[in-house]
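Note that one protein chain is taken out, while the other chains of the complex remain in position.
For reference, chains read A and B in written order, and residue numbers begin at 1 within each chain.
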Amino acid sequence: MIFAVLIPLVLALFIPLISKAKHKVHTGIFVLFIPLGIFLYFIRYIGNDFSPVRHTYNWIPSLNINFDFYLDGLSLLFVLLISGIGTLVVFYSIYYLHKTEKLGHFYVYLLMFMSAMLGVVLSDNVFVLYSFWELTSISSFLLIGYWHHRERSRYGAQKSMLITVFGGLSMLGGLVLLTVITGTTSIRSMIDQVDIILNSNYLPLILVLILLGAFTKSAQFPFHIWLPDAMEAPTPVSAYLHSATMVKAGIYLVARFLPIFVAYEWFFISVSLIGIVTLIWGSYMAVRQTDLKGILAFSTISQLGMIMAMLGFGTEAAIFAAVFHILNHATFKGSLFMVAGIIDHETGTRDIRKLGGLFTIMPISGTLALFGTFSMAGVPLPFLNGFYSKELFFGATTELSVTTNGLASFLSTAVPYLAVFGSIFTFVYSMYLFFGAFTGPKKFDLLKKKPHEAPIGMLISPIVLVLGVIIIGLFPNLTNGTLIAHAAQGILNSEIKPYHIHYWHGFDSLAFQMSLVVVGIGIVLFLTRKKWSNIYHVLPGKRSFNKVYDKLIQKIDDFSAGITNSYMTGSLKLYMSIILLTIIAVTFIIMFTTGGLTNISFDNLAEVEIIDLAVVFIMVLAALATIFVNNKLALIIITGIVGFGISILFVIFRAPDLALTQLVVETISMALFLLAYYHLPELRKRNETITTSATNTILAIGMGVLITLTGIAAHSSNWFNTISEYFVETSYKLGGGHNIVNVILVDMRGLDTLFEIAVLGIAALAIYGLIKVRKNKEAE
Amino acid sequence: MEYIILILAGILFATAIYNLLQKQLLRIIIGTVLLSHGAHLVILTMGKLKRGQPPILDDAVTDYTDPLPQALILTSIVISFGITSLLLVLAYRTAQENKTDNIEEMRGEPNE
Partner (left out) sequence: MSNLTILPIIIPMLAGIIVAFTNSRVKITRALTKLLTIISLVVAMIVTYSVFTDGTIILETGDWVAPYGIILVADKLSILLILTTNIIATAAVFYAPHSLTLKQETHYFYTFYFMLIAGVSGAFLTGDLFNLFVFFEVLLMASYALIVLGGDRVQLRESIKYVLINLFSSMLFVTAVALLYGAVGTINMAQIAERVAEVEQDGILTTIAVLLFFVFGTKAALFPLYYWLPRPYIVPNPVVSALFGALLTKVGIYSILRVFSLIFVHRMEITHEAFIWIAGLSMLFGVIGALSTNNIKLIISYNIIPAIGFIIMGIGIFNQDALSGSIYYLIHDMIIKSALFLLVGVIAYVAGTSDLTKMKGLIHHYPVIGWLLFISAFILAGIPPFSGFIGKLLLLKGAVTADEIVITIIALLSSLLILYSVMKIFIRGFWGEKDDTKNYTKKASLGLILPIAGLLAVSVFLGVGAEFVYPSIEGIAEYLLDPQIYIDSVLKE
């Protein structure tokens, strides 16, 4: 199975080579065999006696991340959709994309996606699933941005990436939580430990995070906004990723985790509610679109909402209907997208206002669209698969059990009405799509091209799909026991009997009555469309979730620039002040809360002599004077006084080597400062505001007090003897020197000294460089 | 005595910080010099003061001051000296190129 998943990815590497010959042979012809092969490989699993298959390949076993492929009914359905529709889409693209396009890129992305999507639906390991999940987002990003010279493409690509990766990362959070709680990375094992999960405090959080992943991917309200913009991708991509497969990954995810969450009533509430709202909003908004692909995009959103809602219901009937609809939606929506592509290709526009009366010129396409739209609308005809799944959907809405939770029971009462309400608009936009484009007055003068029927090659793929619509429509039970029931079983994780789908439910069937209401009101609304279309000025009016997104992105930029520029001013003083303030404040707090000063004692101190005090006093005076002096020579000299004071202190404290060194260094420093004296301007008076000097003073004193206090406390902590005894003992014995400090420097801590010299050396070279650059510049 | 020296170190730190927060490069550099003096005094004090003779072995002496801090200070003095020298040249070159010795006038533009 790993081959099936990874082959597209591996072969994608060769596409750039093959595409070199694209002017002789269309690259798509080579690619075609990949999904076809995968389809043929998996189709043999179809059958009544199917049982799940598991193949495991190690990847990172020490982290429990392995290619753990698990093929159950649900995965099988998806795998067949991915490879089947994939084959048709690639075939279609051979005619759709001209050889002058960057075919190499296109097919690399497409194959990348194929691998990714197969990986998503086959992985039992959550982190492998996540990896493939992100790869679908990435390939979708690249495909939407395929024509990246267009502003809208770039916009759409970025939007889809941000929203789906956001969801992906949320999902990752949820998966990590699940992994930690259950101690496993396998979804199957998680399902076995459902009790632990349901009793976890993190259950609500897990649900939210996982659902965020699913909802963003499956374009559920209000994350649906990326899907219409994704229509910038070439039409084969829209048909494939953004209608038949990738957007169903979210559905797949919810279905996969359904056995874990189904007993949790917030799962029902959130998934059903969001699903129904998406269904209504999508179909309502679809009627308003003028772009053929725009209508189809909102229609997809709405249909995905419907499937999502059914998963939320969680009943056996609903699940069965959901699975059935996944299949049906792929057939009719796929064909409709392809027809939309044909219209675009042959007329040069997708604007429904410029189209009309195409049926006479494009009869085959027209017929295909007729079947597609009517199936989508759920028109009660026994050869349309969409009718059956809609009927099952209505049936499922009426059979919801009422729970104790107030919100949940309200929702289950309201759901049938909402479902009917949303479906009415579904009917309207389906009719609008078909009749708007194919009937009515001809407006060919508005078109860039003279329209004609598409070449046969382009028609084959949609014909195959429409045949699917009709065959499933005529024999609804054909796929029932062999595929659908297994898939439903895979979702519910329990044995279920295949549903028998009836052609005719009878007039007393509630579901059929609902269908009739939909069709009845739908026809009225469709015919009076112009009269009530003003409603869109009220809802959504000028409001739109797109604007929210655009504002958000703009805000992110502005907000970050605002914040960052407010403190990243390039002012050293500000940086230093913030750093100092933090250090002082935090350290003081820690000092007092951890009892830092408790050990302070005044025992065991050296005696004070007058001369010491005198030196210290002079140094204090000099140090303070550095602040107030406004003459640079005076400043340098005063600083020198402090330095020489230090060397006197070294003498007093019995550190002859230090005193000498300090003396030498201080002298050389003075010489160096003369450089500054010559080249730096005279000091100016510190004309600063009172607040500035007050802040500076506080920071300065704060730091000073901090050092003194910690110093005193550290000095008082007489827990241990120092390691110095050892140096005294061994200085001569092992080091051969009487001057202990020298022995330490050149022997015991010779490494320090070696690198101290290195520091000096680097400094010398750097100074040399600085001066030489200047000389060179002057020379130029 | 130790605490007096620590207070002195504190004062050196305080004046150093005050100078570091100024605008003129020369004052800032003086700040760094004071800072290193303060730090060295802290090191010295941590080895206790005036306990015994200078750390040069002598048969007549039994008590020596702690030699380790002295060695550390020596290393530190040399390193500080290196940095101060570099800083001085750097300051002089910076002031020259930027035509100002006021560090607050060296902020730069947001998108430079």
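Here are some notes:
Basically, a contact is a pair of C-beta atoms (placed from the backbone, for glycine too) under 8 Å apart; a residue touches a chain by one contact, two chains touch by 3 or more.
Note that the structure is predicted; figures quoted are calculated from it, not measured.
Taking the complete complex into account, the chain left out of view touches A, B. When the omitted chain is restored, the residue from A:162, A:454, A:469 or A:740 that touches it is A:162.
When you scan A:134, A:344 or A:399 for touch with the missing chain, the hit is A:134. Check A:41, A:59, A:383 or A:444 against the missing chain and you find that the one touching it is A:59. Here the missing chain is touched by one residue of A:381, A:548, A:586 or A:674, and it is A:586.
Although one chain is not drawn, its touching partners on chain A can still be listed: residues 58-63, 65, 127, 130-131, 134, 138, 145, 148-149, 154, 157-158, 161-162, 165-166, 169-170, 172-173, 176-177, 179-180, 202, 205, 556-557, 559-565, 567-568, 570, 572, 574-576, 578-579, 582-583, 586-587, 590-591, 593-599, 707, 710-711, 713-715, 717, 719-723, 726-727, 730, 734, 747-752, 755-756, 758-759, 762-763, 765-766, 769-770, 772-774, 776. Considering the complete assembly, chain B touches the hidden chain via residues 20, 25, 28, 32, 35-36, 38-39, 42-43, 45-47, 68-69, 72, 75-76, 79-80, 82-83, 86-87, 90-91, 93-94, 97-98, 103, 106, 108, 110-112.
One rule holds for everything that comes next: only the chains that are shown with their structure count from here on.
Chain A and chain B have CA centres that are 49 Å apart. Every residue of chain B that touches chain A in the complex is listed here, in rising order: 1-27, 29-30, 33-34, 37-38, 40-42, 44-58, 64-68, 70-71, 73-75, 77-79, 81-86, 88-93, 95-96, 101, 103-104, 106-108, 110. Residues 561, 565, 569-573, 576-577, 580, 602, 605-608, 612-613, 616, 619-620, 623-624, 626-627, 632, 635-636, 639, 642-643, 646, 649-650, 652-658, 661-662, 665, 668-669, 672-673, 675-676, 679-681, 683-684, 686, 696-697, 699-701, 703-708, 711-712, 714-715, 722-724, 727-728, 731-732, 737-741, 744-745, 749, 752-753, 756, 759-760, 762-763, 766-767, 770-771, 774 of chain A are the ones that touch chain B when the two sit in their complex.
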